[in-house]
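Down below is the structure, laid out as structure tokens.
Other chains of the complex are left out, but the ones given are in their true place.
Chain lettering (A and B) follows the sequence in which the chains are written, and residue indices restart at 1 in each chain.
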Amino acid sequence: MKMLHFDKSNQCVFYLIMTLQEIKDYLYNVVQPIELVGNPQTAIQGISEIETAQQGELAFVANSKYERFLESTNASAVIVSNKIDKAKLPGSKAYLLAGDPYIAFVFILEKLSPMRKFIQEGISESAFIDPTAEVDQDVSIGAGAYIGQNCQVKRGAKIGPNVSLLDGVVVGEDSMIYPNVTVYDECRIGNRVIVHAGATIGADGFGFAPQPDGSYHKIPQVGIVVLEDDVELGANLCIDRATIGETRVKRGTKIDNLVQVGHNCSIGSNTVIASQVGVSGSVTIGNQCMVGGQAGFVGHIEMADKMVIGAQAGITKSFNQEGLVIRGAPAQPIRDQMKQEVMLRKLGDMMERIKQLELQLQQMNDQKLTK
Amino acid sequence: MKMLHFDKSNQCVFYLIMTLQEIKDYLYNVVQPIELVGNPQTAIQGISEIETAQQGELAFVANSKYERFLESTNASAVIVSNKIDKAKLPGSKAYLLAGDPYIAFVFILEKLSPMRKFIQEGISESAFIDPTAEVDQDVSIGAGAYIGQNCQVKRGAKIGPNVSLLDGVVVGEDSMIYPNVTVYDECRIGNRVIVHAGATIGADGFGFAPQPDGSYHKIPQVGIVVLEDDVELGANLCIDRATIGETRVKRGTKIDNLVQVGHNCSIGSNTVIASQVGVSGSVTIGNQCMVGGQAGFVGHIEMADKMVIGAQAGITKSFNQEGLVIRGAPAQPIRDQMKQEVMLRKLGDMMERIKQLELQLQQMNDQKLTK
């Protein structure tokens, strides 16, 4: 009934045969409202983007700027917003009208795409598993993986090829550790956690005590990293272990590729951190925050819950107001920051007005002298 | 005739014996004009930087600020610009005068340095290759590499130690995948592509649908990454797979270390992206663009061909003018941005002039009162 397939133009599509009515019935159970316009028997054998969709495929328009493709697309059916003017819909196709076309699309995509089976089932003969490690049933471990002393790998976990788990690491149930990840000793990974390839969890915090001769003395980093359930961590990111105690990422939080989280940080629950953000040591970020890409935090500060932090922001102090939106460097509440931006754009105007004032005053003075 | 050698001071140099005349003859075939001044029989046994060159070595001066070393260098010959005043050249040495000394140097370097043989030829016994994978002749695969189901590795490709290719990956002819790289399932790598160590190609795009309870629902990422021919990708960078469809890097493009390219991006042909740049999802960058280090792009925007984007720029909207130079955050055409920078430097002056104006007005008012 369904099959992942790459066609000759390298487009990745799903081939299946479902009628639009069947798709509508499925969606009706998970997202409402949903309405079908056109032939319910339209055969759908794949999903694609509207610009590149072929006959027999279902596309979607989540953003009104893509409505211009409704006429030209080869898709046999399109998911559109139920706020669209039905009179505008080209009659040659069928439509699903949804309150949120993107969410409807996500649910179809999810129905059609099974969890990625990224490694073969079972334990590879070329994995190294220390005899003292506890590996539950239904665990998959890829070729070249290294499982150190006293590690625990729980039921359903998948450990990719060439992953290295140092001594005492715990990986919870159904978690997925992609290839070439390193987890340092004693770190704890919860259930249903996803760690993408190349990530480093639990490396030493960056702590050195300056010595009188100008050299640095390494401060032992004896804490750990704790990743709570349902966390997802991006490729090639780094989360440092605590100096003492723990660095913690709380339940449901998602962190993108190449992010740095320093020692002893606490990242709240259901927070989203975009790529290349840098979080210095001992920073606390609240729950349900959103942090834009490349933002940077100085150490030892706290962010309230539900804050929104702009891309490339430089956060230099604590903010304790829930839901506050900040941006800029140094970061400030968005209202202040936008005022400053407006002022910056008026600099030329200000200079011109100063010149005019000087000229007028000069003229007035000249007139007085003339009198 | 030539030999890679490290001398006692750890300087990496090439030892060979060629006369300057032989070198000139070689260069004459690839870069012109080229002129020899001094003894054509000068024996050259290595290449080095002008500051550290020893007797018997050939150095180069591509930038006039290094001309000050012409007197003091121990090099036996130096490649210099043909625009130099010949009267200034110290008579103790020989010279090659070239239109572009750096390009001349590059060609000599290339003639002397064979393509790096980064792994032993053949297929390591400790590599894991799934029986369903197709591996062409003349392929080298290093120890600990993992080649998943239905992968294709084409003629002449080199797969380094501890590389992980998940199921269905295609690696084109003569491509080089350095150690510890991960390529996720179904991604396609063209011919003569170089992927440096630790890179992650095809990890999931950062897509999550917010739920009413504040948690996030993972959006399946079922697209792929396509790297066209002659692409070179830096160490530890990340190129995410598309949600649906593909993330594509076009022919001849070079991307530096630690760059992030989000899901569904399209990076044009012969474009150069410097280190630590962040490209959010669904961004289109044109052909022959140059992007400076640490620049960041918000999602869903388009850049025209041949644009030049400054280091640390924050690009918040589309630009459609071919060849436009932008910089700053938010990024703007360089002329506007430079005006703003000039204004910023004049802020103190503006403030002073405002004070003067206030003072003058005060005096005028005082005079009126006095009258």
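Everything that follows uses one rule, which is that a contact is a pair of C-beta atoms (placed from the backbone, for glycine too) under 8 Å apart; a residue touches a chain by one contact, two chains touch by 3 or more.
What you see is a predicted model, and the numbers here were worked out from it, not measured in a lab.
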item	value
Total copies in the full complex, given that 2 are placed here	3
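Please note the rule applied: only the chains that are shown with their structure count from here on.
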item	value
Rigid-body rotation angle, chain B and chain A, from Cα fit (steps of 5°)	120
Interface residues, chain B side, partner chain A - complex	126, 128, 130, 144, 146, 148-149, 162, 164, 166-167, 180-182, 184-186, 188, 198-200, 203-204, 206, 208-209, 214-220, 222-224, 226, 236-238, 240, 242-246, 258, 260, 262, 276, 278, 280, 294, 296, 298, 314, 329, 339-340, 343-344, 346-347, 350, 353-354, 357, 360-361, 364
Complex contacts: residues of chain A adjacent to chain B	4, 6, 10-14, 47-49, 52, 102-103, 106, 109-110, 112-113, 116-120, 124, 126, 142-144, 160-162, 178-180, 194, 196-198, 230, 232, 234-236, 252, 254, 256-258, 270, 272, 274-276, 287-288, 293-294, 311-312, 344-345, 347-348, 350-351, 354, 357-358, 361, 364-365
